[in-house]
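Left out: one protein chain. Kept in place: all the others.
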Amino acid sequence: MLEGGSVTLRLENVTKVFRTGTFGGGATVNAVTGVTFDIRPGEIVSLIGESGSGKTTVGRMILRLTPPTAGSITFDGRDVSTLGGRGLRDYYGRVQGVFQDPFSSYNPVFKVDRVFEMIRRAYLPTVTGSEWRERRRRALEDVGLEAADVLGKYPHQLSGGQLQRLLISRALLMDIEILVADEIISMLDASTRIDVLNILGDLRDRGLGVLFVTHDLALGNYLSDRVVILQHGRIVEMGPTAKVFANPVHPYTRMLLSCVPQLTAKWDATTNDDPRAVPTNPVLQLVGDDHYVER
Amino acid sequence: MTRYLARKILLYLLTFWFAVTIDWMIPRLMPGDPIDGLIGRIQADSTASQNLHGYFTESFELDQPLWQQYLNFWQGLIRGDLGPSITYVGSTVGELMWAAIPYTLALLVPAIVLSYVAGNRVGAMAARRKVLDNTALPVAYVLTAMPYMWLAIMLVYVVSFRWELFPVSGAYDFSLQPAWTWEFARSFLSHWFLPFLTLFLVAFGGWAIGMRNLIIYELEADYANYLQSLGAPNKLVRKYAYGNAVLPQMSGLALALGAVVGGALVTEIVFGYPGIGTLILAALQNRDYFLLQGLFLLIITGVLIANFIVDILYVIVDPRTRTGIQGT
Amino acid sequence: MTLAVDDLRVYYRTLKGDVKALDGVTFSVSDGEIMGLAGESGCGKTTLGKSLIRLDGRMQLMGGTVSLDGVRLPLADERAMSAFRFKDVSIVPQYAMSALNPIRKIGRMISELLDSRGVSYRDTRPELSRRLALVGLGDEILDRFPIELSGGQKQRVVMVLSTLMDPSLLIADELTSALDVSTQKAVAEMLVEFRDRGFVKSTIVITHDLAVLYQIADTILVMYAGKLVEKAPAGELTRDPRHPYTRLLIGSLPEVGARISEKRLQGIAGRPPSLLDPPSGCRFRARCPLAFAKCVEEPPFVEIAPGRHAACWKAAA
Partner (left out) sequence: MSSAESRADLVATPEVALTGQGAGDVELGPRGKRFEALHFALRNTKLVIGASVVLAFLALALVGPLLTDATPFEFGYPLGQPPSSEYWLGTTAPGQDVFAQFVYGLRSSFVVGALAAAIASVIGMAVGFVGGYRGGVIDDVLSMLTNIVLVIPTLAVLIIVSAYLSVGSLRSEAILIGLTSWPWAARAIRAQTFSLASRDFVSLARLSGQGTARVILREIAPNMSSYLFLTFILLFGGAVLTAATLDFLGLGPSQVMSLGLMMNTAVSNAALQLGMWWWFVPPGVGITAIVGGLYVMNVGLDEVFNPRLRRT
């Protein structure tokens, strides 16, 4: 079903400026500036940033829900922003998303099965009844759900964890290569959160590429192969997770790591250098094997 | 803050331009030759209609290209020359309107202000005491549902005819002339009261209902819960709830102006009150198109100015617009 | 002894019957103690926090007593309770970001609140400025409207205001969950400083984040489905949890540094029971790996070691 390939989702110098006020006359907000990184099937990239860092906007731009102001997002060599009708539909057949609030991701008026029905009409019209049920059962199994427990129910009758798993299985049904998981566990309780993360880990082992958007460094570290740290819409540090967390170089990363509450060690003094200071013309410099820092 | 007002001014200028354009276009939108249509309705005999036709064509300048007509229309407007009146031959539309405005304002301004204040107070109290909620509010529903002209008719019939408490119509005794004398003032007030009461009661109903619901929502707001958790007395919580609820009511006031003005027109007609309403009726009955179009512009301008005044009040009352920062 | 809660029961009236959100809890908090109150959503921790200061909406006191500094709190009596509020027991609410009145300058709101409670704003003003400076806010903040402040600033203003009367019990409800990790640490440490400076005698910190509690709380009380599960000093609870639920809960929290490839953590299967008609006996037994016959009988919340309590037949072992 999933096989790692040379396919790459590449973001190059992606920038997003929001205008407030009518006819764009009002103030402008630089949500994302000059973001460049890749996601390949078979790896998990965690995009870490505090609220307002632009991490969700990056996720929405990849999913073509918000148009970038500048820069390009290409998938398998083709620029995503130019895709229309058929092309966009094919893109969504290979790149899908799961959102933060499970209870807002389901139309309260319909049963949860509808999320499956919607994609069946668009992506698997020729699949016969029995084969469809079989594929759906297998997709549910991949996320540890029993069809009988979840199908035919309304969103409020299921737990947040079950709802998020359903959305993942919906994406699996479409044989996708890249999944954008935008803060998918922040609304879940700790005990069910870890199981959802383990599922993402298993899928990565079977060749799925995942962009794991989160504000929680511990979860980002637990799950991802590479990490991208955003501050005010700019990448401040990027590289293999083990390396970056072992010796963080950028002051902002170091400050974040010192503030995360641990269960084993007490908080030490917050690092003194001011994480807010932005260098004059910031550029990402290589400081180690595939380890970049904004200088 | 200035950006907030600048945007509002832009909106009102656009609205004014839009209204003026409608006003200019309507007679020209008429199917067929507008002049024939107009004259046909006046049912004048053939010779009169002949020179009337010339008169209209020339005054509407229909013989000139459209854009020229449009420019002339604006020039006339700026010069304040809205053309002659057919109904009251000899006086211009401007003079007639100038005479009628004070009477309508004398009705409208007190009615709007007092009904707004009273309505909000009663609505706030109704949100608090159940007994009021079950008595005052149903009355408010009935009042706000009542057509202005019908309430006017009932007041005239019951209060003026049957109880003979107030004069039936007009703004002052025929024997008097408008002057700053006590006698005229007393007569004016007694004629003024019933039309004012009509506008006041219907508008009052609307405010009471609106405020009652807004207060209930505000009493559920986070700041209200927080104050109550800190043991603040209900009086303070209600004061804050009222302060916050008044804001949407104020923007509601801007919206309701058009409705109350409409109400004033028909109320004046029932009471024969010499304001803009009576002028409109006369213009309608005599097909006095210049007067009608002039009155239309007057109403639009009046409502726009009133809306702008309410916006300024809103900025004064709501600090958020004053600071100009829409949230961090 | 600052706070003593005895068999407190608070239900929510709903169309389909009573939601037994808080079903008989007994514990105490001594002077100077910061007690963390942890548990997953729907366990009743917020209900407990709210019921100690104000029963709102459809909350109904079904039973149990609460005494503060030896005085019994009239929880059910709204009017009598307001005398205690702010002065003896106070709260930093979950919605602190929107707790300030949007159309009043902050200074004016504080003065009106103090006047309404018969406290002179002029006398309190110097202490207010000192405390604002302590949390990194200048006096000019009193002249600003809430909309002009950042989330972190609003949180700190509410913290200073709620503790201005030096209450003997402060309830801090999800103080840090809405904040960025950098502000979170500053605000959490502020709570400890308020206790050290004697602004508050004892504090209950309500949160789902056990790691934050480990950093600032002296003891941690864990709740599950409206009942108490385990209470112990913070260090002991995190290092050596006795109750199976606590153990599984801590087991599912990844530390910074834990990687899935090295050690795959395990969540807790199933979901908490509905509180409309909760199961008899131990409410965790449906999901508990150690469940056995005796669990049908409700385990009492008893002392299993000096300063440690738990409600599990197997916890004492």
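Just so it is clear, A, B and C label the chains in written order, and each chain counts residues from 1 on its own.
Rule of thumb we're sticking to: a residue touches a chain if its C-beta (ideal position, glycine included) is under 8 Å from a C-beta of that chain, and two chains touch if they have at least 3 such contacts.
These numbers come from a predicted model, not from an experiment.
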Given B:Tyr148, B:Trp192 or B:Tyr242, the one touching the chain that is not displayed: B:Tyr148
Could you tell which one of B:Ile86, B:Ile209 or B:Leu230 touches the chain left off the display? B:Ile209
At which residues does subunit A meet the chain that is not included here? 22-23, 60, 63, 65, 88-89, 92, 96-97, 99-101, 103-110, 115, 118-119, 122-123, 154-157, 167
Just the residue numbers, please: which parts of subunit B touch the chain that's not shown? 11-12, 14-15, 18-19, 22-23, 26-27, 29-30, 37, 41, 130, 133, 138, 141-142, 144-151, 153-154, 156-157, 161, 168, 202-203, 205-207, 209-210, 213-214, 216-217, 220, 248-249, 252, 254-263, 265-266, 269-270, 280-281, 284-285, 287, 289, 292-293, 296, 299-300, 303-304, 307
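Keep this in mind: only the chains that are shown with their structure count from here on.
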When the centre of a chain is set as the mean of its C-alpha atoms, what distance in Å lies between subunit A and subunit B? 55
In angstrom, rounded to a whole number, how far apart do the mean CA points of subunit A and subunit C lie? 32
By residue number and range, which residues of subunit C touch two or more other chains? none
Shared-contact residues (touching 2 or more other chains) in subunit B: 326
Hey, which residues of subunit A end up touching subunit C in the complex? 50-51, 159, 161, 189-195, 197-198, 201, 215, 217-219, 221-223, 241-242, 245, 255-257, 259-264, 266-267, 270, 275
Quick check on the complex: what are the subunit C residues that touch subunit A? 40-41, 180-182, 184-185, 188-189, 208-212, 214-215, 238, 248-250, 252-260, 264-268, 271
Once bound in the complex, which stretches of subunit B touch subunit C? 221-223, 225-233, 235-236, 240, 243-244, 247, 317-320, 323, 325-328
